[in-house]
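Following this message is one structure expressed as structure tokens.
With one protein chain withheld, the remaining protein chains of the complex are depicted in position.
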């Protein structure tokens, strides 16, 4: 029952933000490849205008979450980031920092123990379409 | 000094949300059972209307946090989730996604190195009382 580690990297095409993409099946694919049956899976998105969380992935919740994120960091207020960089994504940085880049999910009997209505998602907050990279680390017993 | 892994599942009775419950002693119990003295403990709540974080668990902060969560996703605004599902918990989904489902806590000398005034909590955001399940994964040296 020795501990092993498996690392994987997935790439996800996202549209101009806010775009919320279900990555659960991608994580499950990595988990199968790892052959780890008991442990923990970390998923971390690379980049400062993207985030990771879990939601019930249905169109209503997806829209509601976009609206809430837009309320707490609207694109149409002034951002100091703009004054220096003029790339129009000041709000994207703030939104991503508040949501955070990583989640830890339990692995039991070879499965992620997400709830029935709970899916892992990445969010592209950037004001342009981005190819997003998520690094996956699974640690546990095979 | 070989690495071991210990997994546990705890069940927590929560009231209609927002309900914030201190789970520190439950995590400590799992840690004792694991006999792991140096490593990391991941706690992840199952379900899309619940979240995990740390706070100073005293009645004032608990109330203040509830008010802040209610400000950024109030129950009394319109949610697209409602239009399809009519279960009254659109705000619960948004709140839980923003807080996030997991935390990683350090284990040193057989103890969680939380601050003196820092406790691990789960939050039930749902509009009904729920029995909440938290999966605990502890990885480290025994």
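Labels for the chains are A and B, by order of writing; each one numbers its residues from 1.
By definition in this document, a residue touches a chain if its C-beta (ideal position, glycine included) is under 8 Å from a C-beta of that chain, and two chains touch if they have at least 3 such contacts.
Remember, it's a predicted structure, so these values are computed and weren't measured experimentally.
> Using the definition of touch stated at the top, determine which of B:10, B:104 or B:133 touches the missing chain.
B:104
> In the complete assembly, which of A:20, A:73, A:107 or A:120 touches the absent chain?
Touching the chain that is not displayed is residue A:73.
> Provide the residue numbers of subunit B that touch the chain removed from this figure.
These residues touch the chain not displayed: 2-3, 38-40, 53-56, 58-61, 63-65, 68-69, 71-72, 98-100, 103-108, 113-115, 117-119, 139-141.
> Going by the touch rule given at the top, which residues of subunit A touch the chain that is not shown?
With respect to the unshown chain, the touching residues of subunit A are 2-5, 7, 42, 44, 46-48, 72-73, 79-85, 90, 93-94, 96-98, 100-104, 135-137, 139.
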